[in-house]
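Complex shown without one protein chain; remaining protein chains in place.
We call the chains A, B, C, D and E, going by the order they appear; numbering starts again at 1 in every chain.
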Amino acid sequence: MRPSGRNLSDMRPISIETGVMGHAEGSCLIRCGNTHVLCSATIEENPPRFLKGTGLGWVTAEYGMLPRATNTRNRREAASGKQSGRTQEIQRLIGRSLRAGVDRVALGERQITIDCDVIQADGGTRCASITGGWVALRLAVNKLLKAGAIVSDPIIDHVAAVSCGIYAGQPVLDLDYAEDSEAGTDGNFVLTGAGKLIEVQMSAEGATFSRDEMGQLLDLAEAGMTQLVAAQKAAVA
Amino acid sequence: MRPSGRNLSDMRPISIETGVMGHAEGSCLIRCGNTHVLCSATIEENPPRFLKGTGLGWVTAEYGMLPRATNTRNRREAASGKQSGRTQEIQRLIGRSLRAGVDRVALGERQITIDCDVIQADGGTRCASITGGWVALRLAVNKLLKAGAIVSDPIIDHVAAVSCGIYAGQPVLDLDYAEDSEAGTDGNFVLTGAGKLIEVQMSAEGATFSRDEMGQLLDLAEAGMTQLVAAQKAAVA
Amino acid sequence: MRPSGRNLSDMRPISIETGVMGHAEGSCLIRCGNTHVLCSATIEENPPRFLKGTGLGWVTAEYGMLPRATNTRNRREAASGKQSGRTQEIQRLIGRSLRAGVDRVALGERQITIDCDVIQADGGTRCASITGGWVALRLAVNKLLKAGAIVSDPIIDHVAAVSCGIYAGQPVLDLDYAEDSEAGTDGNFVLTGAGKLIEVQMSAEGATFSRDEMGQLLDLAEAGMTQLVAAQKAAVA
Amino acid sequence: MRPSGRNLSDMRPISIETGVMGHAEGSCLIRCGNTHVLCSATIEENPPRFLKGTGLGWVTAEYGMLPRATNTRNRREAASGKQSGRTQEIQRLIGRSLRAGVDRVALGERQITIDCDVIQADGGTRCASITGGWVALRLAVNKLLKAGAIVSDPIIDHVAAVSCGIYAGQPVLDLDYAEDSEAGTDGNFVLTGAGKLIEVQMSAEGATFSRDEMGQLLDLAEAGMTQLVAAQKAAVA
Amino acid sequence: MRPSGRNLSDMRPISIETGVMGHAEGSCLIRCGNTHVLCSATIEENPPRFLKGTGLGWVTAEYGMLPRATNTRNRREAASGKQSGRTQEIQRLIGRSLRAGVDRVALGERQITIDCDVIQADGGTRCASITGGWVALRLAVNKLLKAGAIVSDPIIDHVAAVSCGIYAGQPVLDLDYAEDSEAGTDGNFVLTGAGKLIEVQMSAEGATFSRDEMGQLLDLAEAGMTQLVAAQKAAVA
Partner (left out) sequence: MRPSGRNLSDMRPISIETGVMGHAEGSCLIRCGNTHVLCSATIEENPPRFLKGTGLGWVTAEYGMLPRATNTRNRREAASGKQSGRTQEIQRLIGRSLRAGVDRVALGERQITIDCDVIQADGGTRCASITGGWVALRLAVNKLLKAGAIVSDPIIDHVAAVSCGIYAGQPVLDLDYAEDSEAGTDGNFVLTGAGKLIEVQMSAEGATFSRDEMGQLLDLAEAGMTQLVAAQKAAVA
């Protein structure tokens, strides 16, 4: 009954290829089905002004989409002269999510910027960005540890994300675009490897949902996390 | 134990004064404690291009904050030349939330714009904007009904919002700024008068939360809705 | 013969409510008939670069209008990405006018920013902003004096403003929007409490005027000042 | 006692050279002492939207300054991405002033844009722009008349402008930069050939002035107009 | 003597993988050594205004670089709010170059937009964009031909580009970044498959060059073209 023929609780195949951007301190190309996102991590030893003297580190994120990542071409944000509200909302979410998995004291007074650029979009780009962004972050932090720049690992746990929604009256895991554009209710769930919640964003465009439905979607998300964390582990091994 | 001396499940006093912007089709000044927001509704019979020929209406929102609504002065967004990511995120939320309470067929091919401008901020400005924005919308729709421009009421139910969070380890209702800036986890909950959920946005800046905590905050939010709907009813009576 | 039924030399009722923006060092809501403006004063001890080392203070102003302050909705300047020429012209006028009533040596190396945001517009918003802005400034300076941050009062005199114009061939005081949009010639007059002139801006959109007419308008403006200064005195008492 | 050695009521030498921009329908280089402004007029038969169907014409203006027109280099507005408040204020003044000398019915549904670009600045650039802008306008309208595109002359009278101020306690005519930067009070006066007033803008940066002083400056301005109109007549002969 | 150990007339290995952006009408990932560029072609049947009614087609291009395509992170142009002069210069070059290989009559009134996004930069990104952009264009045009939307092939010949320069006193082919940043003189050469020139851009930052040197670089470019065209042919076969 799903357009892709998947079962209700099936995720799309996940692959994470690392080292795809040679200049970055960490990078990967994450593919969640037909959603492909390039993630890179940049370490800047010269921290932003608000960190100076605090001893704390910072993780931030930027998000973009190639103009033809989508079915019809979107105007290039650099050409239109500003990032859309959607772009800003997503990059703020990615940054907040990843910070929740980092011990800012252990990271020390430096900033790591995660760039997530969508090469091909088929729903769930913000979730793929978080999951892939964590891999890039992990690899960059590994470099810092190996170089002795930091002594204790600032990464507390895995951070990954998945979307779920009510599609054709049924709770489904890992919405693709065909489902996402039809779903009455959908949500993005960011969790840790240990299953704690970092962000829950549920929304019903022009509709409403119940606490029961919310619970069902959370159940699916928790199930999906196992696969995401496994893919992250395999990638950074 | 709350800075304001309130009990854990106490809301701040709510007042909604209507008719404060004489030119608007609907308007109110909503006060949730020391958070004060001016809300106005503008009906535009000439709909945006994407509606043309669909027979459907649209509700959208814009959000702003006076430079000195806050403890220290914020730069005026008109002077800096762009709306911040936070502003855009909030106004998108307000628009989505109010649309969930409106039958777009019954509204017909017209747009209603809700402007929410924060005069004084003490936490919860986006929630106050949704709650007050609904009042402005209700009043504007009443005008359309009275004028015979539409025949059946497009407003399905009340829409209101409240924030809750874990403050000092306890779930508390209706966070003020002192609590919001200290809360590990907080969320914004948009509900209908009938208690259905429209949006749930929970976030843990640099921390995590459990499903149990999520449930406790939802319980508080549902309790708060009763008071918000009562204040809306009194205002539009 | 005036749309409002007022006599030629009648001003609209003035009310000035102070303390309406709790975070500001000084604030008021000024109502000149149906023109309502929120004015706040912000003291910044860290002066702009051009003041450093001069020992002189600075007073500046910013002006805005809520989108639905007017009969039809105006596009939000923060959304369009720039302040209009009209906005910039007005805020420059407010700043210059208020500085003329301040001893910059006595103020010392600090900046006071006056924000004037029009809630409802019915003509004369720049004049109401100057008159109300002075009240916010006065209250903020009172705080500095009370705190001992400055020792001698830097405020030299009241500063207030009123518009006059030739409407239907007659010189009239304090134009409302219905008059302003029809007036061949109109002017804005900024005066001190002692009756000295600070700014005179007379303009005849697509028309001309004589020195005699100019004199008649000045006579009206001087008469109006008495009432404005009285309202200011009552507000700050 | 004036830095230039001029008498109190002496204007600087005026020269107006026409035809300096070969593509424009009318153009001139106006020199008021060391203030040099290039003015051009462009006729657009396709009027702006707000004129469509009204039968009325429009005259508008834009103003700019070459980066090194001044003693130190100013940032190019095209590079900084916006026109300053000062620029916008000036171009609005030029447009309003020139429209006051034009019969918009006789002009017909077309727009004339006057571009004023300051090549060298020594005070009084906005006044020189108005005086030179009128010459460019006159020449462009002559072309329309000659081509039979319009039948009756839409230009009602000469329009020109001059600044006056209180310098070192004395009322002086036609301020240059050395005087302008020191003058307590100064004003810009736009008049018609017949001596009627179009705009009066008097301002006292950080000071005040009396009605008597205002009258003295007006007397000087009226005297100066004779020379400006004579220069315009010679230029367009 | 080249940092990479290549001979003077050696190109870097070229690979072109097609079909990498599933939504685009044509796409490829071109790798010229460590310079990797994603190229996509978008067909828009609704042509830009200036084409309407001409019967002619248009090919245009946009260029971007992921923030961490380079050794240190560049600010995202979408965040800084404008495309740099360099970006605009490059995308204008790509568009002009590809148009030279297209019969605009045969293409018909439609636009093809080539997006070139640099994933990893090691010198020669504009040349790789042209070479890869042609492949994306070729694939998109194949779709039009196959669908019968156009009847005769509008692509006249291959278009490809390569850079050459004087490095350490020697003319070298296909500069990488290490060479490019040290080269006194360098040039970009766009040629057709038949060896005709489309664009020659030679520049000597802070230096000069002779006609002889220019000829040597052209010789190298012509030699390089053979390999580029072969790679294009293999890719689109």
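Assorted remarks:
Note that in this section a contact is a pair of C-beta atoms (placed from the backbone, for glycine too) under 8 Å apart; a residue touches a chain by one contact, two chains touch by 3 or more.
Keep in mind that this is a model prediction, so the values were computed, not measured.
Every visible chain touched by the undisplayed chain in the complete complex is listed here: D, E. One of E:66, E:198 or E:231 touches the chain omitted from the figure, and that residue is E:198.
Check E:54, E:80 or E:210 against the missing chain and you find that the one touching it is E:210. Although one chain is hidden here, its contacts on chain D can still be listed: residues 20-24, 27, 34, 38, 40, 42, 44, 62, 64, 66-71, 73, 76-79, 81-83, 87, 113, 115, 117, 119-121.
One chain of the complex is left out; on chain E, the residues touching it are 82-86, 88-89, 91-92, 96, 99-100, 102, 104, 187, 192, 196-211, 214, 218.
In this text, only the chains that are shown with their structure count from here on.
Remark: chain A and chain D have CA centroids separated by 59 Å (rounded to whole angstrom). Per-chain Cα centroids separate chain A from chain B by 28 Å. Counting partners per residue, chain B has 81-83 as the residues that reach two or more other chains.
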